[in-house]
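This report refers to the structure that appears directly beneath it.
Note that one protein chain is taken out, while the other chains of the complex remain in position.
The letters A, B and C name the chains in turn, as written, and every chain counts its residues from 1.
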Amino acid sequence: MKRNWKVAALAVVAAGTLALSACGGSTSSTADAGAASAAATEAAAPAATAAASEAAAANGNPCGWAAAPRAGGAKYVVYMSSLNIGNAWQEEAVNLGSAEGLMAPYSDCVELRTERTEPDPASQISQIQSMTAAGADAIVTFALSPTAINATFKEACDAGVTVVIYDATVTEPCAYNVSYITAKPVGSDIPFMGYNAMAALIDMMGGAGDIFVAHGVAGTSVDNVHYLSALAAIEQLAPDMNILTEWDGNWDSAQQQKETTKALASNPNVVGIFCGYGESGCVKALKAADKTIPVTGETSQYFREQLLAGWPGVSIGSPPAQGGIAMKVALGVLQYGPDAGIPHDIEVPFKVVTKDTVKVCPDDTYTEGCNVFPAGVVGDENTADIFNPLLPEASLTSAKTGVPPAGLVAVPFTVDELKSFEQDPSRRYITREACPEGWTQGKLKEGLDGCVQS
Amino acid sequence: MNTNPGRIRQTLTDGTGRAVFFWLILMAIWLSLQSTQGMGVDLGQIQSYLVLSLPLIVAAIGVTLVIIMGQFDLSAAGVIGIVNVIIASTLSSWNPLLVVVLMMALGGFIGLVNGLFVILGKLPAIAVTLATLIILQGLAVVILPQPSGKIPPFLVDGVRVPFVALGIIVIIIIAWMLFKRSRLGLYMFALGADPEALHLSGLPVKKIQLKIFVLAGALYGLAGVFMSASLGSGDGNAADSFLLTTFAAAAIGGTAFVGGRGSAVGTLFGALTLLAIPKVLFVIGVSDWTQKVAFGLLVLLAVVAGAFSSLRKDREQLLVAPYSTPTEGELSTATKGGNA
Amino acid sequence: MNVLEVSGLTKYYGDSVALDNAGISVGAGVIHAIVGENGAGKSTMVKVLSGMVTPDSGEVKIDGTVLELGVPKVSRSAGVFTAFQELSLLPNLTVAENLLIAELPTRSGVVSRRAVQGQAAKILKEWGVDDLDPGLMVGQLPLSAKQRLELVRTLSHNPKILILDEPTAALPDTDWLFRHVRAARDRGACVLYISHKLAEIGQLCESGTIMRNGKIVGDFNPTNFSHDEIISSMIGRSISMAFPPRVTAIPADAPILLKAIDFEVGNRVRGVDLQVREGEIVGVAGLEGQGQRELFYGLGGASPVTGGIVEVAGTATKVSNPRKALKAGPGIALVPEERKREGIFADLTSVTNISVPALKKLSFAGIIRRGPERKLAMEAGRDAHMPEEYLGRDVGRLSGGNQQKSVLARTNLTGAKILLMFDPTRGIDPSAKLEVYSTLRTSAANGAAVLFYSTEIPELVGLCDRVIVMYHGRAVAEFEGERITEDAIMQAAVGNTSSATAAQGDKS
Partner (left out) sequence: MSDQLAIQAQQRRSSRMQTIYRPLILAALALLVLVAGRLVSESLPSWIAVQTVLSLSMFLSVVAFGQGLVMLTGGLDLSVPGVIALSASIVAVWVSFMDGNLFVGVLLALGVSLLFGIVNGVLVSVLKAPAFIVTLAMGAVLEGFSLFITYGHKAPESPELLVTLFSGSGKLFGIGIPALLFFVVGIIGFIIQARSRFGRNAYLLGSSLEASRIAGQPVNFIQISMYAVSGFGAGLAGLMLVGFSGNAQLSLGTEWLMPSIAAVLVGGTVIGSGRGFWQATITAGLMLTSITIVIQSTGVPQGWKSVLYGVVVLVALLSTRSDFGRRRRKQISQSPLQGNPPKK
């Protein structure tokens, strides 16, 4: 009896899946419906006058933006998604992004939905697909892998979704990359965070001595770019320098601290540490060992406070403002249309802060030039770098809660403004694994693989 | 299909039935909420759901094999990861069928090494496979320092077009034959229940154990190929989550961690359940810290329900076991036993 | 030249010797008995012959050809088949699958369930056990059915050398077995018959060997031997085979320590009434699987009880788990059936095994005081005839008898006055049995009420003051004093209660 039941169930399920997959080749019914409604709105659009934007909103073209929402509602559905790993940087980036969608003038046009993804590719793929199916007009997300999610992003693009990736990049051409990894820091002529950080470290060490190098998550492209560009800096600036040991710091201060502690046990003669995100762990381990040596790190409040107290170091790293900037890029694409010329590769400038340039913000608001919060305003691990020239409307409240303070107004990008932040094509190879038309693969002057004009 | 409540209860005490039941509930929630929210039932989405499930299904079946024979294998995630980076870094232009065979052979070889350490080295399987896992994860990063590379397009397409459902059906039929209709399958169940008795029955216990380790390894290799195909690229860290989800799938599917009990079909639905949970949470709109909590609670529910019902079943069986009815001959002989 | 020639077998486990230059030689068409205490090396020799164990040295010749040792397959193809004492059946496979496990019929690699069942049914029929459904899971069978299945599985290969290791431990129907064993002998097979039951050996065997400490210590003639002589050469010293003397009469006013009224455990124990007085040893008899296990386990709190009243020293008590049972009134302690799984803590020392019930008393602020612990265990061990030198050892490595003694010592330490002894003498050697008897009698003399189950009816006859017989979950008969005879018990045990006098608990 039981066996019969099992066989029957198996047969039903088998038949079902077979039927489903047979139909699966054709495009989805929802997508068809969406496309149909979009076509209808477009057909109606020429008839409407510019003044009738309110009417247009009622017809499914809110705020008079370029195209109608895919789901056919009154607002654009925009997803802001981050990794569900309880990491301060991730939280701030997604909060700054969410806040944009809740600020005027966007708030009237956009229905913002925030999501979290478990940190494995299958989860992220599944979630992007769910968002696409839920009628997303734009998806702003942190991609777990530069390549593994590509097919899914492509599907989303094909369905008419604007996909914007922040911080880490993806190689899928239809997605927009908003990233700092190839950018030049403010006030520097040399691109690459890793290069700049290592150069600063070498400078602080007086050009000699042996160091530790901490990786982020080994096996990721961001980490690899930082690492290779740092090696390039050693090669060019201090070829005699030795790397005593390297470790996987996992972009996590607890892990960095544990690993630094271990490394110091066997190599107490170290004179500098190249430490990525989670640098507070490196510094705490050094403090416990009573060693004050130059450290490079990212932008945590703790590290900046240490710089303020005179620690020899350079704070240089990924600005969480990228989350907000990416959101504004996505909204810009919705507003001006995909063909308006918004570049797909946008470099976000970032700061270099040393003990000489560290400056306390008078309170928790942004004042030109300040780069660390007063003690006790934010936690150690929070980044002190939520402010960015591209995101003047950022606020500490937004970064903490994802909800902007009342009255704060977003400053939309113009297409030209974005064009001025387009990534230099010579560095395209690093983020896209391919060069733009008219360029071929070659060596950059920093020693990394890049593109050269043919 | 089931109108009789007793029948439903009967089904739920069976691990496989319960897994199917649980999965059907999740699918019903997902699809109904999805359509009422105006998203429609997107067949393409269901298909890609299957594509994503495929590697987990295959890997979890491998893990189930090892659990049924009463051992433990943590190396699945390691094998999948290394297969993925090898395909992406060096085999991308090879004949896809050759790739499949090679990667299954590689997985089988790793299984062999595990098995040899466990059986000849007489080490606990959990410790050996933990070490293998660490080694393989390290090698994956050595081979591919950053995500890149291409998977042979034939493989990628192979899992995308309707073949996926077909593939799942074929896999499940083969697995079912293997579990229920092959000598090795029978030996595997026997081994999990009582290895000593199997040894006394004159069967080569070590060889059978070794075969299962190799077979499981080969399945991880295949899962690695499927995962590569579903991702389309190489990523040394992409397989990490398989470490625990494979076991979760087996547990939800009713596999007993003491060995000797479990089914491929149950594991299949366990894996499908695990990947349906995020879908359900998405349509319900669970999107902050509650997501992790809800996920954990759902898995707990599925597993505890299973444990609970098999507890009742055991107890019932205990109370209604049959008597042995003595026959004629016993009368005359039993008196003569003993030596006083 | 004999069919089986074994010479110079030696096998060490670590430092301890299991076989010490042992050799036997048996001809075709002979049933040869091997006797010896547990741990004498019989089972190791069996395992060497079946290819399960590789000896350190020695040689086995079959028909003059040297047998490659340590490979089960080779032994089987040489015609050596063994029915093992611990049974080699797989609980989660069916009867049919078990029967054919070594050579499952497959069609192009696929096991055909129908072919397996058909073939198995044929074999079962051929060997006269067609009441066994080939589709049943073996785990659900009663022990006696498992034993028969094990024997059929061995016999059905028509072995050249048939080895039977304690084949009747759980077999009520020995005639069936003897018939087939004799048939095998007549066919020309060489049979090695290993048993503790000397009466059986007298009935069946033609020659015999005695083993002790891994050595062959002598031969005997089973058709004409003295039990005491054989037993003294088995254990290496002379003993008296008598049971400890019975207390002449239990006073009628002796308090009833344990009383069960209409006791029920599922459908396994159906309305049993019984009572045990202080100082009394009450035996429980019954064929395998008639509910006696559930009766004992139910009374001891180890099985769920579904109905009836249990009175402990006159007070109605609910015993829902063994812990509560131990705490109930004067205390109920259970000595379980499966010693290895339920009785001992195999990885721990005897001291640790014995001291369990006294841990609370022995510890100060949660810390166990080791000196007093050892002393207490030593005393309790001495009372249970446990040799002192074994106290520091892992129990799992002791002989069955010493394992059981450590269980009895622990039971004594609980201070419980109601002792439920479920087959405490199973599979232990004769001298240990005697010591167990004496421990039980001493406990009773000291005021305990003992409920004692044994598969060996002579034990019940020799030891008990009163015997209750169970059949299909009911107590169908009760015998007292002189009326306790093997014949009366057997009649009742097979459900034939008409002839049994004094049938008391029969409610059917």
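One rule holds for everything that comes next: contacts are C-beta pairs under 8 Å (C-beta built on N, C-alpha and C of every residue); 3 or more make two chains touch, one makes a residue touch a chain.
Just so it is clear, the model here is predicted, and its values are computed rather than measured.
J.: Among the chains included here, which ones are touched by the excluded chain in the whole complex?
T.: A, B, C
J.: Touching the left-out chain: which of A:E115, A:D137, A:D167 or A:D252?
T.: If we include the chain that is not displayed, A:D252 is the one touching it.
J.: In the complete assembly, which of A:A104, A:A288 or A:V409 touches the absent chain?
T.: Of these options, the touching residue for the absent chain is A:A288.
J.: Of C:E68, C:E103 or C:D347, which sits in contact with the chain we cannot see?
T.: With C:E68, C:E103 or C:D347 as choices, the missing chain is touched by C:D347.
J.: Which one, A:N61, A:N382 or A:T431, makes contact with the chain that was left out?
T.: The single option touching the absent chain is A:N382.
J.: Extract the touching residues of chain B with respect to the undisplayed chain.
T.: Residues of chain B in contact with the hidden chain: 67, 70-72, 117, 121-128, 130-143, 145, 192, 194-196, 205, 244, 247-248, 251-252, 256-259, 288-297, 299-300, 303-304, 306-308, 310-311, 314-315, 318.
J.: Across the whole complex, list the residues on chain C that are touched by the chain not included here.
T.: These residues of chain C touch the chain that is not shown: 14-17, 213-214, 300, 302, 321-323, 325-327, 333-334, 336, 338, 341-349, 352, 356-357, 359-360, 363, 366-368, 370, 389-390, 392-394, 397, 410, 414.
J.: For review purposes, identify every residue of chain A that touches the missing chain, sorted by number.
T.: 84-88, 91-92, 215, 218-219, 243-248, 250, 252-255, 257-259, 261-269, 280-281, 284, 287-289, 302, 378-382, 400-401
Convention: only the chains that are shown with their structure count from here on.
J.: How big is the gap, in whole Å, between where the Cα atoms of chain B centre and where those of chain C centre?
T.: Here the centre of chain C sits 40 Å away from the centre of chain B.
J.: So, what's the distance in Å between the C-alpha centres of chain C and chain A?
T.: Between these chains, centre-to-centre, one finds 71 Å.
J.: Quick check: what residues of chain A touch more than one other chain, meaning two or more?
T.: Answer for chain A, listing residues that touch two or more other chains: there are none.
J.: Can you tell me which residues of chain B touch two or more of the remaining chains?
T.: As it turns out, chain B has no residue touching two or more other chains.
J.: For chain A, which residues count as touching chain B in their complex?
T.: Where chain A meets chain B, its residues are 2, 5-6, 8-10, 13-14, 17-18, 20-31, 33, 71, 84, 113-116, 118-123, 125-127, 129-130, 133-135, 145-152, 155, 217-221, 223-224, 433.
J.: Which chain B residues qualify as touching chain A in the complex?
T.: It is residues 1, 10-11, 14, 16-17, 20, 34, 37-50, 52, 56, 140-141, 144-149, 156, 161-166, 168-169, 172, 230-238, 240-241, 265, 275, 278-279, 282-283, 287-288, 291-292, 295 of chain B that touch chain A.
J.: Chain C touches which residues of chain B in the complex?
T.: Per the touch definition, chain B meets chain C at residues 177, 181-183, 185-187, 189-190, 192-194, 196-204, 260-261, 315, 317-324, 326-327, 329-340.
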